[in-house]
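Sharing a structure here in structure tokens format.
With one protein chain withheld, the remaining protein chains of the complex are depicted in position.
After this line comes chain A, so read on.
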Amino acid sequence: MAEAYFPVGPGLGPEENFLSLDDILMSQEKLPGRAESNLPRLAFALGQGSGAGSGDSIPEVTVGGNYNSRQAPRGAVQGGQRRSGAGHAGSARRGRGLRGAERPCFHRRYCEGLRGSKLEIPMWLAKGLHDSKRRLISVELPKIYKEAWRTVFSADANVVDLHKMGPYYYGFGSQLLNFDNPENPEIAQCILQTFINRFRRIMDSSQNAYNEDTSSLVARLDELERALFQAGQKGLNDFQCWEKGQASQITVSSLVQNYGKRKFTEMDG
């Protein structure tokens, strides 16, 4: 059962592991933020400006905003345009404001990158652009780390579908602590408590599901918990193998088995 492939695991706490594939995918997740100063060439960066040379292709920075909020745009926006966006305004009022890609008039309007406009940026960009003086952007907490959800977690952490809430709840939450936010101690405490409360169930299920379909057990776990579950399964399988007296049986390495399966599909397809 000895596997010779040892990938670089995700980092613990506020530091990511540079070479970890898990951490790279985790830092690709988006978080909401706000532009803190006028970013006049944001239009250029988004590839919408009329400057010389095509705009830099940049990651999906969806720029949008809550139409009814105080951050209504100043500047070149005309009332007429506003009226034509009434349909959009309606849905913005319903509180689903951040879909810039689906609303070209918003996109254009906020292209100036005015101070206070909302952004949704990936974590790696947020970490890179953030500094303690908050000159360029400021980040906000995603809703799952906010007060409302924190009370849900403290009530019963086992029912939450952590896979749907961003598959990297723990890792992403740990990275959020890098931005100085007054709620950091509560966030850290909440993440820790959630893990403690859910751990028992993961351990039990992974140690008792032998040779069965475990998809229903792992469906609501986030990536860190899934890794734990797999470790538990592996321990269980190794133990069962030993009990059956197969511990000394030389087996096909699972790596080879995977390649063998692949070859069949290549031949058929």
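In this section, a contact is a pair of C-beta atoms (placed from the backbone, for glycine too) under 8 Å apart; a residue touches a chain by one contact, two chains touch by 3 or more; residues count from 1.
Operating definition for what follows: contacts and distances are computed from a predicted model.
With the options "WD repeat domain 41", "Syntaxin-71", "alanine transaminase" or "DNA replication complex GINS protein PSF1" in hand, the undepicted chain maps to the protein name "DNA replication complex GINS protein PSF1" (source: UniProt).
Checked against the full complex, the one of A:L31, A:L125, A:I144 or A:V160 touching the unshown chain is A:L125. In the complete complex, the residue from A:V159, A:A231 or A:V256 that touches the missing chain is A:V256.
Against the chain not shown here, chain A presents residues 2-8, 18-22, 24-25, 28, 37-42, 44-45, 56-60, 122, 124-125, 128-129, 136, 245-260, 262-263, 266.
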